[in-house]
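A single protein chain has been omitted from the complex, and every remaining protein chain is retained in its original position.
First chain written, first letter: the chains are A and B, and each begins at residue 1.
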Amino acid sequence: MSEAVSEAPVLDVSSELRAVHSHLARRMLRNPFGLLALVILAIIVLGALLAPLLTSYNPGAASVTNVLLPPGHGHLLGTDGAGRDVWARLLYGARYTLAGALLATVVAAIIGISAGLVAGYYGKWFESTSSWITNVLMALPGIVVLLAARAVLGPSLWIIMVIFGILLAPAFYRLVVAAVSGVRHELFVDAARVSGVSDARIIARHILTVVRAPIIIQAAIVAGIAIAIQAGLDFLGLGDPTIPTWGNMLNDGFTNLYRDPQLVLWPALAIALTCIAFTLFANALRDELERSARPARRRRAAATAAARTAAAEPVQPGSGTVVHEEPDSPGSATLLRVEGLAVGYPQPDGSITRVVDDVSLDIRRGEVHGLIGESGSGKTQTAWSVLRLLPPGGEILAGSVLLDGENLAEASNAAMRDIRGVRIAYIPQEPMSNLDPSFTVGSQLTEPMRVKLGLSKSQAKTKALELLGRVHIPDPARTFASYPHELSGGMAQRVLIAGAVSCDPSLIIADEPTTALDVTVQAEILDLLRELREELGVAVLIVTHNFGVVADLCDRVSVMQSGRIVETGPARSIFADPRHPYTRSLFGAILEEDHARGPYAVAAA
Amino acid sequence: MSEPLLIVNDLVVEYPAKGVGRHAFQALKGVSVDIRPGETVGLVGESGSGKSTLGRAILGLAPVTSGSITFSGRDIGSLPRRERRALSSEIQVVFQDPYSSLNPSLTIEQTLTEPLLVQRISKEDAGARVRNLLDQVKLPRDALGRLPREFSGGQRQRIAIARALALSPTLVVCDEPVSALDLSTQARVLDLFKEIQETTGVAYLFISHDLTVVRHLSHRVAVMYHGEIVERGEGEQVTARPTHPYTKRLLLASPVPDPVRQERRRSERRALLDASEEPDAQVA
Partner (left out) sequence: MLRFTVRRLVHGALQLLVIATAAYLLLYLAAGNVARTILGPDATAATVAAKNHELGLDTPLLSRFFTWLGHAVTGNFGASWLTSQPVTTAILSRLEVTLTLVLGAVVVSALVSAVLGVWAALRGGWVDRLVQVVSVLGFAIPGFLVAVFLVRALALGTHWFKPTGYVPLTTSLSGWVQTVTLPIIALSLATIAGVSQQIRGSVTDALRQDWVRTLRSRGLPEGRVVFKHVLRNAGGPALSVLALSFVGLLGGAVIVEEVFGIPGLGQVSVSATSQGDIPMVMGLVVAVGTIVIVVNLAIDILHGFLNPKARLS
């Protein structure tokens, strides 16, 4: 049964994942803002295309006698300063304005995307040259360049838009380069290369699929900018006066602002509406993208999802917690007692996903207690709940966490802050990502000591150097002055351990402290933890999935499965005689130390 | 005695220096190893040992500075891209990270048929072969239309294995294929590797940091440290009774899942470290 649990397909029925199955385009239509944007754009495009049907006036037909007429009398929106019909100019203007924007966007996209693909995939000098050119292109305000171009090339809309497209190419270039460089080193690209897929196909299939949607978002934004700039140039009177554009209309309206104030309204509305539609579309697409793929959260999502399915599975037969009796009566007092702890994540549809269910354990003063389980067992969630540092959305649903009698599950935030660091400390799993990259190691060590213990700057520094020495860092002064990115994984972990013991806690919660480290470094860190336990008498709750670590370090062990503790007791007892079926299956999965591969024989196949 | 399938001789892989005044980085400093048909050669080492680089060099993913890689009698060390692609039906790979070794936007079917379609196999034949592969790795047929995100780590590794087997290669480079998996899943996937080798006669270069895992599957084992092979021999012997100090340190550093034996190992390790002259400067 446990086999089924860890291998069960993660069939998540929540609406989130269901949405993921359907195509991105369909999801866009379901998104209210996306739909609104598409409708607005459709209306404007239709208006432009059907202009001859919607008006009988010629947008360029000036008439001295009909200047600045108000709406009505055959002119739907009146006439402008040259007697031309406003509605007609609006409709035909849409054609030129949109066509110009499209031209700029397409030029920018073609240049930017192709340069980006090549630079991102092949890198080297092509990338450095392109990046340099990009920086130069972005160094000048677009308007200034366009004005300069206008100065010598004249007012042609198309030429200006092509030049603008070139200026906007960096927007696509940077996007594509970043996306491609990000994906280029992904293992599935390596796997495709080993499978014999050609470079061109890799780019087309594997890389473009990843970068497709961001390109569309960028195109929408660029189109909006193109419309704005184009309108701006026309507004300044630098556009082509012979063709109707919204910018020209704005210019005319502004000139006649005092005589006919409502003339600016129509082109302004048209421009604003179109730009808003583009922006809304881009935002909606971005939101849908973010919702469907969160690569950084993949692992955690999979883990919690596994826990979800696992928790939904029927309870194992005979699965009350198996407790191994202690042969000797417990000598030390209980430091931390967890009783009936339940932790869950409320879902948007009102249900609650439980990741920890009815967990009870106690940790005695000075003992090392192992919490072992596979991914999705809830062991890390349990550890975090003791510190009340669950990820956003997580809540303690029931139960108590008693530290010397005080219930941490219900303590105030202020009370928890006093306890953290001083009475309960935390050693995280991934050393490199758990140090603030913008501050030196020294300042991160001394800051809590100064804040929590009231030490002066020099006192804290002395103590920090002493701690660094105690965790066997060879050159404490140098490490003190270093930034986290200058340290190796093992050293960073020692720094974190030093920080954890700095305020003399009575309990340390260590979340898989050696999983991210090399084996030889792991052994040293385990030695260190043992040393510190002997020296300081601190209790340790160590979360791990490795039975070897448990055998090396732990006095007592609790085994977790699907949010529950299935077996608990002294380490020796559990190793000698595991009773719960899950524990036994775990032990069964441990590779036999003695088993080796037979001798090599030329295979018959 | 059969002719080795793959012979790596004195391989050096050097990455050029970045920037002014920095040295080139030698990931491999003259490594020699060979693999016979149907054999598993285990490659053990920690981070920075060069074990992954060796695997990547064999796959054509790392630049060869000097030395040779001979496969089926042919020198493949510096093949141009197109000829390298032709090797894809003979040498394949299974990577460590099941979460990034499958393209998240492609269905399983698309991922599995890709290597077949590249070899100009017809769509129908490819489809049949893919269904066959899924059976071989014990995954249900309805997996074909789904996306990677719907599967667990262990299942994704099976898919990666299926992809590797698609073209019936003679050598598969396995780069830490079970390191990211849960304990129970690990055991099952290792069994799958063994079964496939016994059925198809494929050879493995099995890279891992875990001596026990390597021992379970390998006929012969080589231990790497800082770009060099420091010890090699029969798997059983190297992983249980090593002679080189580094291998000994490696062995004694892995904790035994038994408190009594672990205590013994701990004191052996203490003794080894005290006895060795080098200060434990690997404070990493």
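Simple rule for what comes next: a residue touches a chain if its C-beta (ideal position, glycine included) is under 8 Å from a C-beta of that chain, and two chains touch if they have at least 3 such contacts.
What you see is a predicted model; the values in this text were computed from it and never measured.
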| item | value |
| --- | --- |
| In the full complex, displayed partners of the excluded chain | A |
| Hidden partner chain, touching residue among A:I110, A:L140 or A:A601 | A:L140 |
| Per the touch definition above, residue among A:L46, A:A272 or A:I352 touching the missing chain | A:A272 |
| Touching residue (missing chain; options A:A88, A:I221, A:V322 or A:I525) | A:I221 |
| Selected from A:E326, A:D418, A:E466 or A:D504 as touching the chain missing from the view | A:D418 |
| Given A:R212, A:R365 or A:K452, the one touching the chain that is not displayed | A:K452 |
| Hidden partner chain, residues of subunit A it touches | 135-136, 138-144, 147-148, 150-153, 221, 224, 227-229, 231-232, 235-238, 250, 254, 257-258, 261, 264, 268, 271-272, 275-276, 278-280, 283, 387, 389, 413, 417-422, 425-426, 428, 430, 433-439, 447-448, 451-452, 483, 485, 496, 499, 503 |
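What we mean here is this: only the chains that are shown with their structure count from here on.
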| item | value |
| --- | --- |
| Geometric centre distance via CA averages, subunit B-subunit A, whole Å | 30 |
| Residue ranges of subunit B in contact with subunit A within the complex | 2, 36-40, 46-47, 59-61, 81, 85-89, 91-93, 95-97, 99-106, 111, 114-115, 118-119, 147, 149-155, 160, 163, 166-167, 182-188, 190, 197-201, 209-210, 212-213, 215-220, 234-236, 239-240, 249-250, 252-262, 266, 269, 280-284 |
| Of subunit A, residues touching subunit B in the complex | 2-3, 6-11, 17, 20-21, 186-188, 190-199, 201, 205-206, 209-210, 293, 295, 298-299, 302, 306, 374-375, 472-474, 488-491, 494, 517-524, 526, 545-552, 571-572, 575, 585-593, 595-597, 599-600, 602-605 |
